[in-house]
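Right after this comes chain A.
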Amino acid sequence: MMVTNYIGCFVLIVLGLYCMVVKHNLIKIMMGMGLVDYGVNLLLVTVGFHYGGTAPIFNIAELTRASFFVDPIPQALTLTSVVIGACTTAMSLALGIKLKEQYGTLDTRKIRRLNG
Partner candidate 1 sequence: MFDKLIDNSMAKSPWIFHINAGSCNGCDIELVSVLTPRYDAERLGFRLTGTPRQADIVVVSGPITLQARDRLVRTLAQVPEPRVVVSLGSCPRSGNVFKGSYAIDGPLDKYTHVDVSVGGCTPKPEAIVAALAQAAEILREKRKEMHK
Partner candidate 2 sequence: MLPYLTKALTNLVKKPVTEKFPAGDPPKAAEGYRGRIQYDPEKCINCGMCMRVCAPQCMHRDIEKLENGDQKITFTFDLTSCTFCSMCADFCARHAITLSDDYMIVGTQPEDFLVTGTFVKKAPPPKPKFTPEQIAAMKAKAEAAKAAKAAAGGAAPKPKLTPEEIAERKAKAEAAKAAKAAAAQQGEA
Partner candidate 3 sequence: MSAFINNFPVLAVMTLFVGGFLNSLVGRRHAVLQKIVVLVAVTGALAMMLALVKPVLVDGEIITYWLGNWEPVEGWAIGIALEVDALSLFFGLIVVVAVFVSGVYSFTYMSRDDSLVNYYTLFMMLGGSVLGLVLSGDLFNIFVMVEIMTFTAVALTAFRSHYEGALEGAMKYLVVGSLGSTFLLVGIAILYSQLHTLNLAQIAALLPEQSDNPLAGVAFAFLFIGFASKAFLFPFQPLAADAHAVAPASISLMISGVLTKCGVYGIIRLCYILYQNMDLAVVQYLVTGFGAVTMFICVTMAFQQHNFKRLLAFHSISQVGYVITAVGLGSALGVSAGLYHAMNHTIFKGLLFLTAGAVQHQTGSLDLDGLGGLSKKMPSTTALFLIGAASISGLPPFNGFASKWMIYQATFQKGVETNNFFFIIVCVLALLTSVLTLASFIKVTQSVFFGQLPEKYKDVKEVPLLMRVPMWILAVLCIVTGLFPTQVQNWLLLPATNAVFSAASYIDAAMGEGYAALHNIVSSGVTSLGVSTCWSPLSWLALLFCVTCAVTIVALLGGPDNKEDSHVSTADENAEELDPKYEPFFSGEESVYSQVGGSDLFWGFKHSWRKYFTFWTNWHSGVVNDYTLYGVVVTAFVLLACIIVL
Partner candidate 4 sequence: MTDLLFNLIYVLLFPGLLFCVVMGVLLAGLDRIWVARMQRRVGPPLLQGWYDFLKCCGKETIIPRHGKKAIYYGAPLLGFVALITISLFLPVVNGQAAFSGTADLVVILYLLTLVSVCMIVGASATGSPFAGVGLSREMVAMISYELPFVLVILTVSKAVLAAGDGASYTFSLQAIADYQAANGPLITHWALIPAAIAMLFVIPCEVGMHPFDVSEAETEICEGTLAEYSGPPLALYRLTHMVKMFIMTALFCVLFLGGISTGFVVLDTLILIVFCLVLTFLTMSLPHAVCARFKTEQVFQFYWTVVAGLAAVSLILVWLGF
């Protein structure tokens, strides 16, 4: 069960990296970045998940040493990370639009005025 998750996030990350390395279209690169992000988010959630744990919602009175719940911190982290991922996507899309205006293309092989 958990192994599937780990494999899933590994595959997502590798796919995303593949996308970023191989695809020359900026939009596809952004999609790759998104994929990597999702992979990492999945990893975060998976890390905090305990098989059979309950939701971490307790009164202070209910909370005992025996309470077995899913680690809430990674979920908070994931939430933050998702927001950041959205920011990244928004930012890169904005840049992409501007780039298209200026260069007339989204092909990274042609957007290389800064080199050497």
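What we mean here is this: contacts are C-beta pairs under 8 Å (C-beta built on N, C-alpha and C of every residue); 3 or more make two chains touch, one makes a residue touch a chain; residues count from 1.
Per the selection procedure, all candidates are chains of the complex that A comes from, given by their letters.
Values in this document were obtained by computation on a predicted structure and should not be read as measured data.
**Q** Which option touches chain A in the complex, given 1, 2, 3 or 4? Just the number is fine.
**A** Here chain A touches candidate 3.
**Q** Taking the touch rule as given, give the residues of chain A at its contact with candidate 3 in the complex, in rising order.
**A** Chain A residues touching candidate 3: 13, 17, 20-24, 26, 29, 33, 36-37, 40, 43-44, 47-48, 71, 73-74, 77, 80-81, 84, 87-88, 91-92, 95-96, 98-99, 102-103, 108-109, 111-116.
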